[in-house]
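In this view, the complex is presented without one of its protein chains, the others remaining in place.
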Amino acid sequence: MQFLSDNAAAVHPAVWKAMMAADAADAPYDGDALSRELDAAFTALFGRECAALWVSTGTAANCLALASMVQPHGAVICHREAHIEMDEGGAPGFYLHGAKLLLADGESAKFTPEAVAAVIDPIRDGVHQVQPHAISITQASEYGCVYRPEEVAAMADFAQAHGLGLHMDGARFANAVAFLGCEPSEACAGVDALSFGFVKNGGMGAEAIVFFDPAAAQMIRFRRKRAGHLQSKGRFMAAQILAMLDSGLWLDNARAANAAAGGIGAAAGTRLLHPVEANEVFLSCTADERAALRGQGFGFYDWGDDAARLVTAWDSQDEHVSALARAISGL
Amino acid sequence: MQFLSDNAAAVHPAVWKAMMAADAADAPYDGDALSRELDAAFTALFGRECAALWVSTGTAANCLALASMVQPHGAVICHREAHIEMDEGGAPGFYLHGAKLLLADGESAKFTPEAVAAVIDPIRDGVHQVQPHAISITQASEYGCVYRPEEVAAMADFAQAHGLGLHMDGARFANAVAFLGCEPSEACAGVDALSFGFVKNGGMGAEAIVFFDPAAAQMIRFRRKRAGHLQSKGRFMAAQILAMLDSGLWLDNARAANAAAGGIGAAAGTRLLHPVEANEVFLSCTADERAALRGQGFGFYDWGDDAARLVTAWDSQDEHVSALARAISGL
Amino acid sequence: MQFLSDNAAAVHPAVWKAMMAADAADAPYDGDALSRELDAAFTALFGRECAALWVSTGTAANCLALASMVQPHGAVICHREAHIEMDEGGAPGFYLHGAKLLLADGESAKFTPEAVAAVIDPIRDGVHQVQPHAISITQASEYGCVYRPEEVAAMADFAQAHGLGLHMDGARFANAVAFLGCEPSEACAGVDALSFGFVKNGGMGAEAIVFFDPAAAQMIRFRRKRAGHLQSKGRFMAAQILAMLDSGLWLDNARAANAAAGGIGAAAGTRLLHPVEANEVFLSCTADERAALRGQGFGFYDWGDDAARLVTAWDSQDEHVSALARAISGL
Partner (left out) sequence: MQFLSDNAAAVHPAVWKAMMAADAADAPYDGDALSRELDAAFTALFGRECAALWVSTGTAANCLALASMVQPHGAVICHREAHIEMDEGGAPGFYLHGAKLLLADGESAKFTPEAVAAVIDPIRDGVHQVQPHAISITQASEYGCVYRPEEVAAMADFAQAHGLGLHMDGARFANAVAFLGCEPSEACAGVDALSFGFVKNGGMGAEAIVFFDPAAAQMIRFRRKRAGHLQSKGRFMAAQILAMLDSGLWLDNARAANAAAGGIGAAAGTRLLHPVEANEVFLSCTADERAALRGQGFGFYDWGDDAARLVTAWDSQDEHVSALARAISGL
């Protein structure tokens, strides 16, 4: 009964089916019929003109998105526990040619314009200090918490007022939209570029970078190739994404994962370290308690010495979730 | 009847089967059981200790392999028409942090130690000129021609004598081995790192970087992650490669592609611009002749004004090949 | 009466004299007779074999020194207020090709092995997090405080035990040695590369990078040229440094600057925010008090809202120092 991560879950049958349907040779790279559908698909989803590029990982999506906003001598403000800071092996430094990450604080890995101001206000104007070029927020956050539309809008206003780009790491954007119950566009209003995740949500190895200014996408097409991310059989990448968008599968899968996490969260009660708004549960528990859970067959990661991280996925099984909820209640 | 490229061909059924068999969640990234088999699989294939990493493109494979040999202030000697020079969108400059490519000449996109010497001998010692750090050769070459084992060995001796690393771009390594009829190890003897291609040969989106010095692989694991190429569901990458290695599928597929090209080449006779040793045919023909071929339903690329490039793949159909051979004979 | 900075002070007459004596054409770059003396001069000074390169700025010195220890996928641990983090416009990101700075805490911009451990111990092994490659300490620190020989040795032991390089930013190394009254070698024992500053101490535009492993210098010669720092009339660079080393001018100048700061510090008493161990005084004082000082003709920088930074130089005039001391006493 695995609650280790959503990023290794099985691939959804509809995705498999779409990939197999794409088997016949078509134009290589992103010249195939499916890849050429992507812009329209996201334009329809967001109700405004978009340009979208597939890449195989969230790391590449985040870094290429940021490359459209950040010069090598600039900086990105992100949360101290953001994936780009903590878990991408220094990829932003590589893709941004040495640009810096500046770290903001905030509860549950979310942060506010005030937190950004606390970082950038002390930066002296001039060439001696690295100047901010962009802000990156994560929707849902690394602790599974969701920016409300008005919070996103406030950050977008701040970014615009300060001449900064705004990137959203949406590795779990689907879970955020499922939680908010809003239009996708509301969950990322004012964002310049969105890393829209599918791998954790039923895909195999395809994420989308969505540019709300299509002109910005053009330069990134060069950068994607230059990073070795332009796969020759790109039709299989596009197929995954289109299958996920088709009939709202992306949202159904996210709802299922969220519901599973919600069930666990309800059982956790006051043990919860963060509100459960997506598909992650952070649980206060001792080493003994963790051992007890593992003894009952549950897999998950320790989170420091006094906590556990439990992640659900689109395919979490009801009986596993119920069993885990019972086990937590019984601690 | 497509002879445009092997890089958009269908995925072999055995590869599909292996991928589907890998669907159940396993450890993420390259911690899964299949990824952990790779080193042993290549060690068995080459009869010596290897370390192997999967990546999704040949561009990434080439550039990461070179990153193990070339410092940012160094240079790689490659053929003037090498893929890394002509077709990778500047990826070597990105991955090698500004290192240079120095261009050697030679027939059919192959080159010799003498050609390397012609490039490096005029380089003044000292800091004013970029010094060579590595050589990169392509097996089979960009014109479908194959380095004989003794040619590879001569280049390896030269590299070693000059303190240079030796990389082999083996996007069509399988075709080369199929042509040579030798052990895989003989086709790359003395090479430090091999980009072993599978995508053009029946895979979907997985290539292997094989390091014959396993210690060199360790640094590249960091670089792969940093380049956003460490996919979270890496088991699907490993599955493709293992399926190709299993029962010699890689060699069977390459033999099929080579045989198809051989048939076309035989019909082409004196029109051939390069010997047909792998799965590519470069045909001298006028614009009118190309139009005639296209009129009969054949797809292929122009190669300059006076030639055509025809590429076969593992799944080229006999009747298409025969039809093309007849059409060429009839020009 | 300027106490703004030592980095804009006049050039010492002996340095001028040495530069003028070097006017006649000699071999360009670092092939001239003076540049070729540098290794021996520093070898004599430190009592062990060294290789030394001139560069025109401390930023270049720091970054080139670090480039000998840090791979693009690695990190440097430095103090949160280190010059490389706060004042070099992102130069480490440029010279290290995207490597990270990781920030340690400590009093007076000094830090300890324990503080380094607090930074690196939580770093998970493996490719997802940037691994440390080097430590950089500043002697004297950005707050004018000096690492005692045993503190340097403890950091060197820690670095060695963890396989990390150790760099010392010695923009004010002379002031540190003057304070310690020890051999120069004791003030940097165990350090791999030292940025030895002369510009703040009577030079015009020449700093030295001293490598205690001469082999490490060789690669950096290439990197220096590649960074556009190999001046063609390098003899004027070497002349400055040799003049400073000659007859202990570097130490005399530092002693003068330290003495001036000491006089101010004595007057400051309990207002001191940091011990005065080099040539900088950080003084707690209100905006009104700062206005009062400025009204009396003293120039200096505000340091946040409640403090002032006063810096002396080799040519601070006794009467200015006395006047400042009186003015501070009279606040």
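So that you can tell them apart, the chains are marked A, B and C in the order they are listed, and the count of residues begins at 1 in each.
The rule is short, and it goes like this: a contact is a pair of C-beta atoms (placed from the backbone, for glycine too) under 8 Å apart; a residue touches a chain by one contact, two chains touch by 3 or more.
Just so you know, these numbers come straight off a predicted model, no measurement behind them.
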item: Touch criterion as defined above, residue of B:Gly90, B:Pro149, B:Pro214 or B:Pro275 at the omitted chain; value: B:Gly90
item: Residue of C:Pro28, C:Gly181 or C:Gly248 touching the missing chain in the full complex; value: C:Pro28
item: Touch criterion as defined above, residue of A:His128, A:His162, A:Arg271 or A:His320 at the omitted chain; value: A:His128
item: Of C:Ser68, C:Thr112, C:Asn175 or C:Gln231, the one touching the omitted chain in the full complex; value: C:Gln231
item: Chain not shown, touching residues in subunit C; value: 2, 4-5, 7-11, 16, 20, 23-28, 32, 55-57, 59-61, 63, 88-91, 93-95, 199-200, 204-205, 222, 225-233, 235-237
item: Where the missing chain touches subunit A, by residue; value: 71-73, 97, 127-128, 131, 219, 221-226, 230
item: Contact footprint on subunit B, counting only the chain that is left out; value: 72-73, 75, 86-90, 92-94, 96-100, 127-130
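Basically, only the chains that are shown with their structure count from here on.
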item: Distance between chain centroids, defined by C-alpha means - subunit A, subunit B (Å); value: 34
item: Approximate Å spacing (C-alpha centroids) for the pair subunit B, subunit C; value: 50
item: In subunit C, residues with contacts to at least two other chains; value: 72-73, 97, 127-128
